[in-house]
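Apart from one protein chain that is not included, each protein chain of the complex appears where it belongs.
The block that comes next holds chain A.
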């Protein structure tokens, strides 16, 4: 033990320099060449930064597409999921309440059209995306609130649908809403 203590201590110091100084510095230097310079990609609208490409935001007004429910109210400084178990009765009541609210806010939509991802909280509480179906069921509401043609809004959704050869197709909610605002400013 004794003859190991001093080498252990010295090796720890050396490795602190290697793993905690040199390694992060190399990654940092490499990240400077990345598209967003290691800062995370942001989205601007009318000359101001309105959010991060990869961080979901809370949208409550009818003229915006709403993202998925969030267990942390889209607190980007405290991500978390709901951690509700599949058989929890309180949780199932919450999902039912979300469904009822959604049906009131989106008249004309039937239960069977509502995708479950609009009623279930995401893993991070910051999911920036919707499935194309979850955007489509909101088109009528958004178009009405903005006095736009529904077909035009749907076209915008289609344009913002990112198809992936691997994972599910998705729509970035913030980008879509920014595009909507830009459309009306024109």
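Methods note: a contact is a pair of C-beta atoms (placed from the backbone, for glycine too) under 8 Å apart; a residue touches a chain by one contact, two chains touch by 3 or more; residues count from 1.
By our rule, contacts and distances are computed from a predicted model.
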- Task: Consult the UniProt record of the chain that does not appear here and report its protein name from "Dehydrogenase", "Potassium-transporting ATPase potassium-binding subunit", "sn-glycerol-3-phosphate transport system permease protein UgpE" or "Phenylalanine--tRNA ligase alpha subunit".
- Result: "Potassium-transporting ATPase potassium-binding subunit"
- Item | chain A, residues in touch with the chain not shown (by the definition above) | 1, 4-16, 18-20, 23-24, 26-28, 30-31, 34-36, 38-41, 45, 48-61, 64, 68, 74, 76-92, 95-96, 99, 111-117, 119-131, 133, 164-168, 170, 174, 177-178, 181
